[in-house]
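A single protein chain has been removed from this complex, and every other one stays in its place.
Our next item is chain A:
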């Protein structure tokens, strides 16, 4: 009895957390516009009248791209940390954070 009640409460908590998350999605504007996401979804046959799911897809893609970019950034900083010689070069390091094909390919390989 108690176990069932606890699992029921847990489900209610999860449902409320999920509904809160979906409500917060409407406040958050993803970097990828809704129309663009709708275009790609329609191209693949995805049909959904609910805007929140489209926002969810946009947020998921944004998270994916952000993760790949942050991994590439770490590769870039690690490569530059090995080349430090003078203080002048340390100041120049911040300006030379460039997304290169090498870093991108390494981060995509890990993903």
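Methods note: a residue touches a chain if its C-beta (ideal position, glycine included) is under 8 Å from a C-beta of that chain, and two chains touch if they have at least 3 such contacts; residues count from 1.
Just so it is clear, contacts and distances are computed from a predicted model.
*Asks:* For the chain that's not shown, choose its UniProt protein name out of "Cytochrome b-245 light chain", "Vacuolar protein sorting-associated protein 33B", "COMM domain-containing protein 1" or "Transcription initiation factor TFIID subunit 8".
*Replies:* Record says "Transcription initiation factor TFIID subunit 8".
*Asks:* Could you list which residues of chain A touch the chain missing from the display?
*Replies:* 7, 11, 14-15, 17-18, 21, 24-25, 28-33, 35-37, 39-41, 43-50, 53, 56-57, 59-66, 68-70, 72-73, 94-101, 103-104, 108, 111
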